[in-house]
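For this view, one protein chain was removed and the others were kept in their places.
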Amino acid sequence: MEAFFASLVSVAFHGAALGMILYVISVGLSVTMGLMGFANLAHGVFAMAGGYVLTTAISRFGVPFPLALALAFALVAAASVVLERLLYSRLYAASDLEQVLFTIGLIFIAVAVARFIYGTLQQPVVLPDYLKGQFALLGRDFPAYRVFIIVFSAVMVALLWFGVERTRWGAMVRATVDNRAMAQSVGINTKRLFTLTFALGSGLAGLGGGLGAEIIAIQPSYPFENLVYFLVVVSVGGLGSLRGPFVAALLIGIADTACKYWLPQYGAFPIYVATIAILLWRPAGLFGRRA
Amino acid sequence: MSAAALETRGLCRSFGALTVADDINFRLESGARHALIGPNGAGKTTFINMLTGVLPPSSGRIVLGGEDITAMGQAKRVKRGLGRTFQINALFRRLAVIDNVALAVAERRGVARRMLRAASTHADVRSESMDLLATLGLAEDAGIRILDLPYGKQRLVEIAIALGLKPRVLLLDEPAAGVPSLESHRILQVLDNLPKHIAILIIEHDMDLVFRFAQRITVLVQGEVLVEGPPEEIVKDRRVHQVYLGEQHHG
Partner (left out) sequence: MSAHAGGYSADPRIRWIESLPWIVALAAFFLLPEYLSLGARILIYILYALSLDLIVGYAGIITLGQSAYFGLGAYVAGILAAKAGISDPMVQLVAAAAAGALLGISTGAIILRTKALTLLMLTLAITSVLLEIANKATALTGGADGLSGVVVAPILGLFRFDIFGKTAYLYCLLVLLLGWWLVRKMIYSPFGTSLTGVRENSLRMHAIGAPVYWRLVLVYTLSATIAGVAGGLITQTNQFVGLNVFSFESSGELLVMLILGGVGRIYGAFVGPVVYLIAQDLLAKQFPEYWYFGIGTMLVLVVMFARGGILGILDGALVKLRSRP
């Protein structure tokens, strides 16, 4: 019984870490979808890029960990601005098919570039000493890095939610998600809003990718393999919503960890079945707005 | 009292705290020429959407030809003779005019689900569609794609599709909206020539059209029926004047 309880706590803990990473990565996708109506399937590319920036900065250039994290955010955000201004913004009015094709094209390009530069193996993650080892909490030992992931992500999430609730930017985002045409007619500069929000969402994805490099391995097939997870988080959570994907990400993180631990022979099968069931019950997601 | 072609009893619809339809009791007689007017945001299109089944009411009943259709889906209501047009054209833009109409005709005739014989071999659907287009003066445009057609004619196709369903009740949502005044006489002609047995409810802002066309007018304001009656009475009603002259009315 004691052992079962211990594994329960462990699963919940590791599941929460995975969930936080999933959320930090996916929240940008949800907001982009709700704001611009653009389904950016290539979102995983930003997460992968952040992972590569982090691991390269640390392994190749000896950059200290905190700075590397900041770089993962900043560089990916900056690159996303370029992509948005040059390419994405031309397709906001394009058909769904065109948007899907475009983002798949981006994925193919990114994967080829990653494979060319880094080869096909996973990037090794070198953690700073102060984040290695165990962390004692309530009489139990937890891997220190996972604790860091949870705490750091929670801080990021809190900042994000505060930003959306309290800042002018956040108000504009909420207004535009609610009714784009109305927002434009009251003078909100949607072009700039899109670029800024896109950069923020992509930067967060990069940050999440780097932060979670130990949990979701950084390799060229990253955008393909993990696309389903990001989409599940956003669909189940509700497109355009901020809180919904948070709950969804935690649920999925914990459920996935639980399944892999207790039912390893089934792999991710139960997650998908559960996703299908939830979406049948609530097609707009658990917290979705549009019926 | 004979059964109305279409009737609503106590129809209500709210979105949270916002009420867009408040206890609407409405009656459309057979063969009626009935207009629904009201300021913008009064809830006219919402009302139509509830009648057609696009939007479920929060409460109340909808009765079509004596049959309660409140719980019925869109397709079933269409099969029972309810047709509508849209305020903003809902056409099959890259298809030809004849295909736009034929789609509706084929659905009504039960032909649309057939998979083996080619569509163009169904002469009955083609000839009925062409006849319909002819009555609307669109016969020469049959092979032209919608997006190559001037707006006024597109609006006519919008009506043609609904007529292809041979409805007993026809709901027209601002049929002349956006049509340049030079072309709108065509629409008026078409409206005048619509089969007498069809009960027609028309939403319109163009008052000339309304007074020319309607035998009865319902005025909807903020989701509620303000007043209803023949045009001569509506014109004289002070409350209607207040509404249209923008005087303040309930906070």
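Every chain is named by a letter (A and B) in the order it is written, and numbering of its residues begins at 1.
Criterion: a residue touches a chain if its C-beta (ideal position, glycine included) is under 8 Å from a C-beta of that chain, and two chains touch if they have at least 3 such contacts.
Since we're looking at a predicted model, the values are computed, not measured.
Though it is not drawn, the left-out chain touches A, B in the full complex.
Here the missing chain is touched by one residue of A:82, A:121 or A:273, and it is A:273. From the options A:48, A:150, A:193 or A:227, the residue with contact to the unseen chain in the full assembly is A:227.
Considering the whole complex, the residue from B:161, B:209 or B:226 that touches the absent chain is B:161.
In the complete complex, the residue from A:22, A:106 or A:204 that touches the missing chain is A:106. Of the residues in subunit A, those that touch the hidden partner chain are 33, 39, 41, 87, 90-91, 94, 96-98, 100-102, 104-113, 115-116, 224-225, 227-228, 231-232, 234-235, 239, 265-269, 272-273, 275-276, 279-280, 283, 285.
Contact between subunit B and the absent chain runs through residues 52, 54, 74-79, 84, 86, 90-96, 98-99, 102-104, 106-108, 111-122, 125-126, 129, 142-143, 161, 164-165.
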